[in-house]
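After the structure tokens below, expect a handful of questions from me.
Note that one protein chain of the assembly has been removed; the remaining protein chains are unaltered in position.
Chain lettering (A and B) follows the sequence in which the chains are written, and residue indices restart at 1 in each chain.
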Amino acid sequence: MTRWSMVADLRRCVGCQTCTAACRHANATPPGVQWRRVLDIEQGEYPDVKRAFVPVGCQHCDEPPCLDVCPTKATKKRADGIVTIDYDACIGCAYCAVACPYQARHRTLRAEFAYGRATAPETARLDEARLAVATKCTFCVERIDDGLAQGLRPGIDPEATPACVNSCITQALAFGDLDDPQSNVSQLIAKNQHFRMHEELGTGPGFYYLWDKT
Amino acid sequence: MPAARSFGPDPWRQTQWDARAAANFICGGAGGGLVAFTALAQPQPATQVVLTLFGLLLVGSGLTAVWFELGRPWRAFNVFRNPATSWMSRESYAAVALFIAGGAVLLKVPGASWIAGVVALCFVYCQARMLQSARGIPAWRAPATMPLLVITALAEGAGFYWFAALWHRGGSMKLLLAFAVLIMLRYGAWLVHNRQLRGNARASAGLARPGQLLLLAGTLAPLALVLLLAALPMSMHAQFVLAAFAGILVLVTGAKLKYALVLRASFNQGFALPVMPVRGVRAGK
Partner (left out) sequence: MDTTGTRRVPTYCYQCVAGPDLLTVKVVDGVATEVEPNFCAAEVHPGGGKVCVKAYGLVQKTYNPHRITTPMRRTNPKKGRDEDPGFVPIAWDEALDLVCAKLNGVRERGLTDESGYPRLAVSFGGAGTPQSYMGTFPAFVAAWGPVDMGFGSGQGVKCYHSEHLYGEFWHRAFTVSPDTPTTEYLISCGANVEASGGVVGVWRHANARIRGMKRVQVEPHLSVTGACSAEWVPIRPKTDAAFLFALIHVLLHEIPRARLDVAFLGRHTASPYLVGPHGYYLRDPATRKPLLWDAASQRAVAYDTPGISEALEGRYEADAIEIGADDEVLAEGRLSGETSLQKLVAHMAIYTPEWAQDICDVEAATMRRIANEFIDHARVGQTIDIDGVTLPWRPVAVSLGKTVNNGWGGYECVWARTMLAALAGALEVPGGTLGTTVRLNRPVTARIDSVTPGPDGFMAYPLNPTDKARWSPKPNIRNAYRTMVPLAANGPWSQALGPTHFSWMFLDETPKGLPRVTFPDVWFVYRTNPAISFWDTDALGDKMARFPFTVAFAYTHDETNHFADLLLPEATDLESLQLIRIGGSKFVEQFWDVQGFALRQPAVETQGDARDFTAIATELARRTGLLEPYNKAINKGGGGVPLQGAHGDFSLDAATAHSPEVIWDAVCRAASMEVSDGREQHGLDWWKEHGLATKPFPRVNWYLYPELARQGLRFELPYQERLQRVGVELGRRLHEHDMHWWDTQLTEYQALPPGKDFSLPWRASLVAMGGAPDDYPFWLLTARSMQYAWGANVGMQLIKEVADNIAGHRGVIINTAMAAKLGIADGDIVDIGTPKRSVRGRAVLRQGIRPDTLLLLGQFDHWATPFTRDFGVPSMNALTPMSLDLTDATGSGADIVRVRIGRADGTTPSGRGSARGVSA
């Protein structure tokens, strides 16, 4: 079996937002819709303060809360762990968005553009099917599927790897098959201490955060 | 420039469901509660028809409001696709069943009112479970959300019944007692829900004022009115006026509570780290 997962090494991440920008490019999301974004988190009180940068987005959960609530079955979970949305089935009720504890889902009711009116790339890339329905990080599923079809290795070959991972300037983001003990993500998890976001909610996120070596 | 948006890490209010969604819970709950309470009350057939009709209208208006919130309203029928796991699908089926059963009541089909009452309860239950299943919102996913919404719906139904009693002049001390019990249960459910939100300052703050209102205007005041009309000698009209007033208070405070629950206390999960990353070396090394 395959379980596509992502790893974010919080020791590496500097909050540069390159992944955010790369995702906006790769997926042509409208202004303000960040399927991948990086949070700026402070903990403690002056002068004992720590600050961390935390990439977030759809966690592609084992038990996705968005999946069960979806009344249309537009949200699906593939055998390889990727949670997808069928834009043609979605009614845009946003139930999934409020069910997601990771604030990963977006709904843009009408076309929005960076400077009010559409520029040439925005016109070229406007996808009416994604308006007024739920959208979120897909792990760049088309790249993975197309890449696999070409014999490429997701997480290693850029053409088959999510855009955010490709773009990361600190190697904080890694992508791979968690069911393969030799994969990069399995190795990273094995060699480092990690946690998953809101693990107590029982969602089984497919997104691991490294914070120290073992 | 697109409006500035704030994303975490602290929880922020969900913006996906607005007043239209709240209207579904407010109207749907009150309407469902009304149909159910009417079934329990078994008033005169004409009253039965009118109150059930009002109940259905309320449910219908709630559903219409939420239909307007759909991004893709013309695909609304897709909502029926996932009754296996989605409480929204189930709510939709329950709504259909309610309209069928309610329709039967309007057509004065014998025994239909009981069926409509049960189906209305189912509808209200589905609604309550729907909100509770939204696991991204701590104030909604609290276990007490379900009983709170169901009991609130019944209390509102009873409130509506007693408000309408100004016109239909029905009711009994037993029904009044049931009303009083529902008012108390509602506050009890609220207290339990409130306790389950302890530690969630934002959500609690969002519910603080409607909670206070619920206690004073939605619980103590109507109970006092009920007590008054039960204990003091007064004219029938005065009794109905007091009951109607109590009913209105219960309705309004319930609506306010649900509005606050959906829109004011609906802070999402936010983000928090159980541990901060180690950069280079651990502190002190």
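One rule holds for everything that comes next: a contact is a pair of C-beta atoms (placed from the backbone, for glycine too) under 8 Å apart; a residue touches a chain by one contact, two chains touch by 3 or more.
Quick caveat: nothing in here was measured; it's all calculated off a predicted structure.
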Omitted chain - touching chains that are shown: A, B
Which residue of A:A52, A:L131 or A:L178 touches the chain not shown here: A:A52
For chain B, residues in touch with the removed chain: 1-2, 4, 7, 278-283, 285
Chain A residues touching the omitted chain (full complex): 9, 11-12, 14-18, 20-22, 24-26, 28, 31-32, 34, 37-40, 42, 44-47, 49-53, 114-117, 119-122, 124-125, 158, 163, 166-172
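As a working rule, only the chains that are shown with their structure count from here on.
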Chain B contact footprint on chain A (complex, rising order): 9-11, 31-32, 34, 37, 39-41, 43, 50, 52, 54, 56, 65, 67-74, 89-95, 97-103, 105, 107, 109, 112, 114, 131-133, 195, 197-198, 201, 203, 209-213
Chain A-touching residues of chain B, taken from the complex the two chains share: 2-3, 5, 7-9, 14, 16-17, 66, 69-73, 75-76, 78-82, 85-89, 92, 130, 133-137, 140, 266, 268-279, 282
